[in-house]
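A single protein chain has been omitted from the complex, and every remaining protein chain is retained in its original position.
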Amino acid sequence: MLTTHPFDDDKLREECGIFGVYGAETASAMVALGLHALQHRGQEAAGITSWDGEEFHTHRAMGHVAGNFDNDEIIRQLAGDIACGHVRYSTTGETALRNVQPLYADLSSGGFAISHNGNISNATNLRRRLVREGAIFQSTSDTEVIIHLLARSRYRTLLDRFIDALKQVEGAYSLICLTPEGMIACRDPLGIRPLVMGRLGDAIIFASETVAFDVVGAEYIRSVEPGELIVVTQGCEIRSHRPFGESVRPRPCIFEHVYFSRPDSVLDGNSVYAVRKGIGAQLALESPVEADLVIPVPDSGVPAAIGYSQQSGIPFELGIIRSHYIGRTFIQPGDKVRHLGVKLKHNANRALIDGKKIVLIDDSIVRGTTSLKIVQMMREAGAKEVHMRIASPPTRHSCFYGVDTPERGKLLAHKMDVAQMAAYIHADSLAFVSIDGLYRAIGETMRDDDSPQYCDACFTGDYPTTLTDFDDMAEINQLELLHERVV
Amino acid sequence: MLTTHPFDDDKLREECGIFGVYGAETASAMVALGLHALQHRGQEAAGITSWDGEEFHTHRAMGHVAGNFDNDEIIRQLAGDIACGHVRYSTTGETALRNVQPLYADLSSGGFAISHNGNISNATNLRRRLVREGAIFQSTSDTEVIIHLLARSRYRTLLDRFIDALKQVEGAYSLICLTPEGMIACRDPLGIRPLVMGRLGDAIIFASETVAFDVVGAEYIRSVEPGELIVVTQGCEIRSHRPFGESVRPRPCIFEHVYFSRPDSVLDGNSVYAVRKGIGAQLALESPVEADLVIPVPDSGVPAAIGYSQQSGIPFELGIIRSHYIGRTFIQPGDKVRHLGVKLKHNANRALIDGKKIVLIDDSIVRGTTSLKIVQMMREAGAKEVHMRIASPPTRHSCFYGVDTPERGKLLAHKMDVAQMAAYIHADSLAFVSIDGLYRAIGETMRDDDSPQYCDACFTGDYPTTLTDFDDMAEINQLELLHERVV
Amino acid sequence: MLTTHPFDDDKLREECGIFGVYGAETASAMVALGLHALQHRGQEAAGITSWDGEEFHTHRAMGHVAGNFDNDEIIRQLAGDIACGHVRYSTTGETALRNVQPLYADLSSGGFAISHNGNISNATNLRRRLVREGAIFQSTSDTEVIIHLLARSRYRTLLDRFIDALKQVEGAYSLICLTPEGMIACRDPLGIRPLVMGRLGDAIIFASETVAFDVVGAEYIRSVEPGELIVVTQGCEIRSHRPFGESVRPRPCIFEHVYFSRPDSVLDGNSVYAVRKGIGAQLALESPVEADLVIPVPDSGVPAAIGYSQQSGIPFELGIIRSHYIGRTFIQPGDKVRHLGVKLKHNANRALIDGKKIVLIDDSIVRGTTSLKIVQMMREAGAKEVHMRIASPPTRHSCFYGVDTPERGKLLAHKMDVAQMAAYIHADSLAFVSIDGLYRAIGETMRDDDSPQYCDACFTGDYPTTLTDFDDMAEINQLELLHERVV
Partner (left out) sequence: MLTTHPFDDDKLREECGIFGVYGAETASAMVALGLHALQHRGQEAAGITSWDGEEFHTHRAMGHVAGNFDNDEIIRQLAGDIACGHVRYSTTGETALRNVQPLYADLSSGGFAISHNGNISNATNLRRRLVREGAIFQSTSDTEVIIHLLARSRYRTLLDRFIDALKQVEGAYSLICLTPEGMIACRDPLGIRPLVMGRLGDAIIFASETVAFDVVGAEYIRSVEPGELIVVTQGCEIRSHRPFGESVRPRPCIFEHVYFSRPDSVLDGNSVYAVRKGIGAQLALESPVEADLVIPVPDSGVPAAIGYSQQSGIPFELGIIRSHYIGRTFIQPGDKVRHLGVKLKHNANRALIDGKKIVLIDDSIVRGTTSLKIVQMMREAGAKEVHMRIASPPTRHSCFYGVDTPERGKLLAHKMDVAQMAAYIHADSLAFVSIDGLYRAIGETMRDDDSPQYCDACFTGDYPTTLTDFDDMAEINQLELLHERVV
């Protein structure tokens, strides 16, 4: 397995990034660049589909965008000035090429390609019904149910058929679709996953994060709003639809601010970097400690550590050095050296730490395995005291909206209270930012418990949708819908 | 492109070979061996699907069986004692992995895998209708229409649904299908493509040719009869069905005797080698010539040349030596050396030929390009006279039943009469065996023109089925049903 | 391992083929074609070196010429109108890229590339001495000693230094060398391995066999004579040298006639095909048998079988059909099917053989493993009697001149007399052509025992040179000169 995760294995993992361009001469090259900028949202596979006015062209590959899509020949074959793409970390479905998006189908209306960030939480039920009716699935992806619902809809226009399909699904979805009639971008009624719209010259661009606009030199226009469906047609004309009405209060994912999005992205008007520094400052206010150094767990803890340092006055220092070569994970050979693991990625800056009291800042604790190793590494390097501060509340619940979470039983915060966790990771003290402190850093005064402003189910267990497929968790674990294993 | 055709490019090409095993511990290993023995029937791709009682397992690959399926790890993953496979030279549809058979689908009845030798001649029409009804195709193969028809059939049992599907298709099909309920083997009502049944211990085996039984050590039982559908279930129990009645006279493909089948196969009771020697003897009777040597065009002309030599008394000699390394085609680099083509495959045995009158024996002439080069090579090697004798009648018509023929306009015999052809290839004389001579070599007294015993449409233009998709040839050439190109 | 031997594993194996062109615009493309035509002389690796008047260019690859050298880009990089190449089956030295020829060295006189067919039988002794003197070897090939001897020679001109080097080596060598001063081709004093000279336009060509001339369209001039050294310089001028005098009677390898050379080659004026037919005729005279069919073991037994058939009047028939796909060996997966081996390559033409008395013709018996299986296959196919006739005398001794022979103890003819061998392979009778019969087929009246006309040591044990390295066979087996294993 060549591709790996630069972020720690002991993190929640965003599942997907999507990017689409309408009306640029070099559409597929721009999609490749945009996906490269979104690579942190999905490292296992990537795909691009283009439409040249006559034919659709698709290339999919396991692995990173770089190395697979930075190839003149491939980009040339992805002809046309309309294209969309997808980077993927597998949520549901095996990691096989036929699950790599954009998914494509020949419909009676012509070709149809779809890129999906999120997760359909009633996909299993829908699929079962569709197969009974004679549908043949080509992937094991939840996204494919949308295509089959669309293909079978009795409505007349493609747009009505697409809306008919969306009304039958529940869960989280930000979508970019390619059709001979134009590009469709939309976001589920709660707006759980992000989607932004930009412009470069005349071309209209959609992306999961604004950072992808920076890379291609595009200008940010606005977010696609929760429940909004935008159609771009001939001449880059834009029409906005509201197929679901506007009654529900949106609840975008709060973890995008904590960890998923890049610090140089802007989410719904908030600088991600500034929010993270703000969380660090909140932490310094809520859980102060007397220490010599503030040390970030690289790289995700850096902004919060700067915030903590500036608020507390304790100097910020690089106490942990991160190898630059972990883009390609080193698989340690030989049994005797296997326990060295974490040192390949991080190494203590021993000369700095020796004899010091330190505050370690990390963005979250998932299973706790990495925190345990890092505290131990600090102690071996001579730290006198190790205080851990976490820039999010304890992660206690699974996500069903397109984020890879370990089963609940493996979440450290599900099994232990904060004191037990401190003991487990051998920290002298441990503190998490409060849920209200987190909301405060994003600019709210506090969480509105009656109608929360964000989806924070991973911290609170307060899920914003029904979870049809998951009502019986035991059942889902046994479910073996698909018998074929491609070897 | 690694895989190539050992047989001359200037030949008709059989499209597929199929092989299935029910009830052997090493089913998928046996399928791999069987497909290897059938490799001459399709060299571009191969696939195997197995059923282990719980799950289906599939592996498909571009290229030869050897190198792709002679791998312990892959065979181990293809677990189970029931398996079927396919070798393919692309007929319809691009040469992409998703067109490689066995095709597989998850139906409401469970998994379903299908291997198909032949061609559905109304597939385009059926596909158009199915897409209109919401079906989503995963391949561009004509075979997939059978699966969709089956998935949508209103009949209750899987077998009735399958027969319902078959009754809607026209053309040529020998099929081996894998279902959780057992293996199904069947042959279209005319029996255009071959299919034989054998046994190894308790296991039941189906194959395109008997030579595949020899390789796995199995015993030949009988041909699957035209219009017969055989179901093998638990305990290797066999049930024969006749879903199409028995009114039509079968018309198996006569070209299997001329060229497609291996000389060591037995087709409907006739040794292919003996038939080919018989054709050679017929040629010697019908078109004698005074000459010093009988020389086969290797390798397909050898049996007929032996027959010609034995009938005529002119000695059989190897006047053309074939390179042993053409399994991997040498692509000549450099413009200046490109014209050398044919010498890489064949070389004149100059010391033998110089100053001699020779009879060249080949099985067929398609475009005539190779014949032209070989006659020229003989003359350059010093041959005094070159007489060409062909072990089949002139090939004047296209095949729509699973054989790769050039468009009609490129068939030499469509454009010229025999005298013109002789002039074109620069032969001193040229003769083809008569159509009745050909039937005679297979054991008939002559062709029954009212109700021919074989499909000989490539020689006579007398097609045994309607050709729905091809009524308007111009149309079919324009038709661009599928817009997606996988790059 | 991708590359394999189309010839039976149970054969002696020629080690190398060489080819060189002086003065053609497309020199390296011609070398690639020539090597492709010589591929039967070495299938494990190939290499080409060219000289463009300023720089030497080299490409080496494991595997066949096709697939490695039929590439415009590679041929273009092998610039210049002078080039030589090599195909290799490893004799001495591991099969690693750095042993692949042409070997190259930067000498004080400039670059020097060498292609060698044969084996230096005192290489181990010379190497030991050279290393003691400070030489650093880059390969484990015996050929490299020639370069070091040349580099260290005290003579002044490159030619004198080269001759000085050759005078220190013993054994078999046909060489083509590239230097800034011209091309050198030479053959050891006994002329053990073949080397021929040809012409295409102005260009001078050297090759192991004439068949390579046919493929590139060149004209055969003459053999390079045993002990002759030819220098080609500016303007394709040729100068012939006789550095070793002319006292010794040449003894070229007789096995080239029996098996190594292609049947369409001409060796020292004799058509290889005609010689092999002649051996078959001798066999029919010396060891007649009453039978229904003469059947060749394909493909090497075919010419002798035709000769036997024509002499005896028993019809020649294809009783064994050879798969066309063995260029890529099928490695049988699964233990249960491993014993099927031989059927993957050969299959009995059962319909022909059943109930018949047959004469099987093969060119040689080495270990006897294949003969055993083929006789058994014939019996299983129903043969009433199986008589084996071999177109060479019993192979009883190892070769030390560039041919891969099993250790002597594994040669069937070393362990058994003819009667025992017949019993071992279960033949009803077995006969070998006599040594004088073999000489007769090549045009001699008989073997001159006092001063034999050929090297026939593999049959007679009469080695034409001293064997310095091999005086103590036990020692050589232990000798582990080279400690580095490239993993």
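Worth pointing out:
Read from first to last, the chains carry the letters A, B and C; within each, the first residue is number 1.
The definition used in the following text is that contacts are C-beta pairs under 8 Å (C-beta built on N, C-alpha and C of every residue); 3 or more make two chains touch, one makes a residue touch a chain.
Owing to the predicted nature of the structure, the values given are computational and were not obtained by experimental measurement.
Interchain touches from the omitted chain, evaluated on the whole complex, reach A, C. Summary of contacts with the chain left out: across C:36, C:59 or C:356, the touching residue is C:59. Among C:16, C:147 or C:195, only C:147 touches the chain left out of the display.
Among A:317, A:363, A:456 or A:469, the one in contact with the hidden chain is A:317.
Even with one chain removed from view, chain C keeps its contact list with that chain: residues 54-59, 74, 77-78, 98, 104-108, 110-111, 131-132, 134-138, 147-148, 151-152, 481-487. By the touch definition given at the top, chain A reaches the unshown chain through residues 2, 6-7, 25-26, 29-30, 32-33, 36-37, 39-40, 64-67, 69-72, 74-76, 211, 214-217, 262-264, 266, 271, 273-274, 299, 302-303, 306, 310, 315-318, 321, 323-334, 336-337, 340, 343-344, 347-352.
Throughout what follows, only the chains that are shown with their structure count from here on.
Summarising the inter-chain layout, the chain whose CA centre lies farthest from the centre of chain B is A.
Chain B and chain C have Cα centroids lying 38 Å from one another.
A separation of 51 Å divides the Cα centre of chain A from that of chain B. Each chain gets one centre point, the mean of its Cα atoms, and the points for chain A and chain C are 63 Å apart.
Those residues of chain C in touch with two or more other chains do not exist in this structure.
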